[in-house]
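Here the complex is missing a single protein chain, while all its other protein chains stay put.
The first chain written gets the first letter, and so on, giving A and B; residue counts start at 1 in each chain.
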Amino acid sequence: MSDALEIAAAVRAGSLKAADVVEQHLAAIDGREPEIHAFNLVMVEQARERAAAIDAMVAAGNDPGPLAGVPVALKDNMCTRGVPTTCSSKILDGWKPPYDATIVTKLADAGAVVIGKTNLDEFAMGSSTENSAFGPTRNPHDTSRVPGGSSGGSAAAVAAGFASIGLGSDTGGSIRQPAALCGVVGVKPTYGYVSRYGLIAFASSLDQIGPLTNTVADSALMLDVIGGHDPMDSTSIPVAHPSLLDAIGEGVEGMRVGRITDLPEGADPDVLERTELAFDALRDAGAKIVDVEVPAFTFGLTAYYLIAPAEASSNLARYDGVRYGLRVEAPDTNAMYGVTRAAGFGDEVKRRVMLGTYALSAGYYDAYYGKALKVRRLIHDEFERAYQHADVLLTPASPSVAFPFGAKGDNPLAMYLCDVYTIPANLSGHPGMSVPFGTGADGLPVGVQVLAGTLCEPQMFRAAAALERAAR
Amino acid sequence: MSAFDGLPGDWELVVGLEVHVELATVTKLFSASPNRFGDEPNTNIDPVTLGLPGALPVLNRQAVELAMRIGLALNCTVQPCTFHRKNYFYPDMPKAYQISQYDQPLNVDGFLALPDGTRIGIERAHMEEDTGKSTHFGGAGGRIHGSDYSLIDFNRAGVPLVEIVSRPDIRSAEQARQYVTELRAILLAVGASDAKMEEGSMRVDANVSVHKPGTEFGTRCEIKNVNSVRSIGRAIEYEARRQIDLLEGGDKVRQETRHWDEGDGRTHTLRSKEDADDYRYFLEPDLVPVAPSAEWIAEVRAALPMLPAARRARLAEAAGVAADSEAAMVVVDRGQDDYVLAVGDAGGDIGRALVHVKEAWADSPSVPAADLAKLTTMEVAGKLTATQAKTVVAELIDNDGGDAEAIAKAKGFEAMAADSLGPLVDQAIAENGDAWAKFCAGEGKAMGALVGAVMKLSQGKADGKAVTALLNSRRA
Partner (left out) sequence: MSERISVEIVTKVARLARLDLTPEEIDRTTAQLSGMLEHFADIDALQLDDVEPMAQPYPLDNVFRDDVIVDGLDRDEVLAAAPAAEDGRFRVPPIIGLDV
């Protein structure tokens, strides 16, 4: 049994032991983790203890919560108290946070069993998990290929049956793209839907936590648990969100599904073909397909690669060897900063820190960061106009299926293009999700992306559920 | 306006002051750790204070309230505002950026009036977080230079600050001292800070330049490490002369930050502004804008207490003295003015009450206002001499009050009525012929001997002024 909804219902009912669920998943890990490397840390003892505690609660007649006994894999950029949280970086290797992220507390309160911390591109910067300082994760569908990134570990963990649900973070597509490449559902909610307190920041105005799951319903369940206002996060939306689980059965009769006519080119033919079939499926289910324009969509990549590194350059300045993490000794503090950060950060992180520092620096702010913020406004406003004519939009999630290790070569830009379809929703703050929709070249999974307006997760999930039904 | 005594030629001094003030909140600006001075190091810490990965700031409403009080008390406009990150590396800066306010600060365009009424413009008063504290070991005198290592305490990191930036309207060291003194009094009056320079809850940096009137302002230097009101004056005066010497010698003043050394009475180069970090200011993405409602601003304004300048004006008018007279300034500064006015309400003479209060008490007067009122009434009615009144006051203090009339009677004090003085004055004139002759010849000094003689004859009950008047009229 892998679906979280089923597991939780059975554990709560007492017909399934959380301990058995954990052992089943640990066995899967034993089997394939050595070749997949989805985890930085498998929390074997903690998971067993937690499962036992859940079972004890049920036996005592208490309800552990809506995720009772569900094994969850957490991306290793979410703070877990007393448990190493590394961001797959040497600069945080071995660091144990003295506090829990808000979502970790919510998971615990809901009865979930955290089974491990998953691998990622270092500090969430990447689209293949090849930038991890601890070695890459391999795609369970074809281990010569990447799982996508930066939440490659969580995507692979769910795809390989190591966990029922994975949590990832999405700044430019880091949940949706690996979900597409691994054939699982991946959701980036509206910015502010899920608390960022305890999520180690990459780009503060773009980051959001979201689920990777086998089913659309499991993602809805997870968002119902982890979503909501958090007083510890000033940017979290102070409204109560309606239950998504309740919304997804409603079908798409009469729903307007937008096709972006000026979408950037570059998607492979197999991906485009599956996307067309997805439009057909929604039409067959009663939706109306409409054309919309988002002319600035194509400039999202540039705006993102100026805004995100700029915020990251500031967010990562705290890794200075003073209070925690790696320190390389030097004769004075200033020198210590330079050698520590050079030793602790990988190439991609250094590159983005440099780009971001430059984009913010005196004399260049207006030309780069300042301009990018205006492009962001343009993209947001164009989406808002599109959502007056369409309830959801449908695009490919990734331009291609999973690619081989090293395929993007030495050219960082080639890698950045992986996120061309996912980035704009981070810039605008709108929600987006990837839904598996068949296979493409070499039998590898293809994901299609459903986009919706601010706090329009219910519509987004309804369309996704319809696609899921059609894909079966 | 000319500079202080001793500034050579027609050089004019131009000073702007940047004052950082720690707000008197219970908790820090962006997190719920205590805002307390003097605790064991690193005991007031949390993920936000330490800049731990994943930590996020949340703004303390009370800090905004106190910052608004400061702005309104300085006649600023309170406006919608945002926070920015100021990025630079320093070990006491836990995030390697300081959250501050940049182009949209909370308070703008105010002024502070010095006691003589001169207005010093306030450009802005914005909110920002404080840094931790580093202590240096191994070097001489705990200085960074030559140290072997440093230890950092983050208790102070995240404490709310308001930075008050004046316009360069100050023209003398004395004005600078007055500005800081008055600012401190305002901060205490509105309860925004305890503003103790010796504890670091008020820190003053001075921007100093010199120029000749009618020319552009000169290059300015920022002076740091000025830790008392007195030092402010000394540092400014030293720096002005240093710059004048340079300029008169044909050299240029380099724009830089200088460190005031109280020990040797000089400023020293700290760093050149040209090498300064590029702070890469950008809007703080983890915080949202603050737009205080008109209602909130009105509430804060209405709740402001009477400020020192208004208190001095009120007291001065009631007592018939100048608002910037020493008596008015001292008594208001000590918070004794309400008491003095109460003596007036109880029927006493405010002028006399002011004198007594200033002399007798360093803080709260211990005598009921009505009792002091009675004393002052007796004085102005001529029933007590000044000397006698002082003695009565001393007794009132000893007993925390009392009946001035009864005390005076018990001591046998009665000022002599002026008409009964006449015979005594005549008697003194008769008995002191030499002195009288000298006095009539115009030697004013001889008056003293004659007054003394009358005092003796009256057993101290004669009022000195009345005696003098009588002697003058006899001579005429």
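Basically, a residue touches a chain if its C-beta (ideal position, glycine included) is under 8 Å from a C-beta of that chain, and two chains touch if they have at least 3 such contacts.
Note that this is a predicted model, so its numbers are computed, not measured.
J.: Touching the absent chain in the whole complex: find that residue among A:Arg32, A:Arg48 or A:Arg351.
T.: In the full complex, the listed residue that touches the missing chain is A:Arg351.
J.: Going by the contact rule already stated, which one of A:Ala179, A:Ile226 or A:Leu427 would touch the omitted chain in the full complex?
T.: A:Leu427
J.: From the listed residues A:Lys90, A:Arg259 or A:Arg327, report the one that touches the chain absent from this view.
T.: Of the listed residues, the one touching the omitted chain is A:Arg327.
J.: If the hidden chain were put back, which of A:Thr102, A:Asn119, A:Gln177 or A:Thr190 would touch it?
T.: Candidates A:Thr102, A:Asn119, A:Gln177 or A:Thr190; residue touching the omitted chain: A:Thr190.
J.: Determine and list the chain B residues touching the chain excluded from the picture.
T.: Answer for chain B: residues 25-27, 31-34, 40-47, 49-50, 58-64, 80, 88-91, 134-136, 138, 144-145, 147-154, 224, 257, 270-271, 275-278, 280, 282-283, 285, 287-292 touch the chain left out.
J.: So which bits of chain A touch the chain we can't see?
T.: Contacting residues on chain A, toward the hidden partner: 95-96, 98-99, 190-192, 205, 231, 234-235, 237-238, 296, 298-299, 302-303, 305-306, 313, 317, 320-327, 329-339, 341-342, 345, 350-351, 353-355, 357-358, 361, 368, 370-378, 380, 411-413, 427-430, 454.
The rule is simple: only the chains that are shown with their structure count from here on.
J.: How many angstrom lie between the CA centroids of chain A and chain B, rounded to a whole number?
T.: 57
J.: Considering only the defined contacts, which chain B positions touch chain A in the complex?
T.: Per the touch definition, chain B meets chain A at residues 47, 50-59, 85, 87, 89, 91, 94-97, 150, 152, 278, 280, 282, 285-288.
J.: Along chain A, where are the residues that touch chain B in the complex?
T.: 78-79, 85, 87, 92, 95, 97-99, 101, 196-201, 203-205, 231-235, 310-311, 313-314, 317-318, 320, 322-324, 333-334, 337, 357, 360-362, 365, 369
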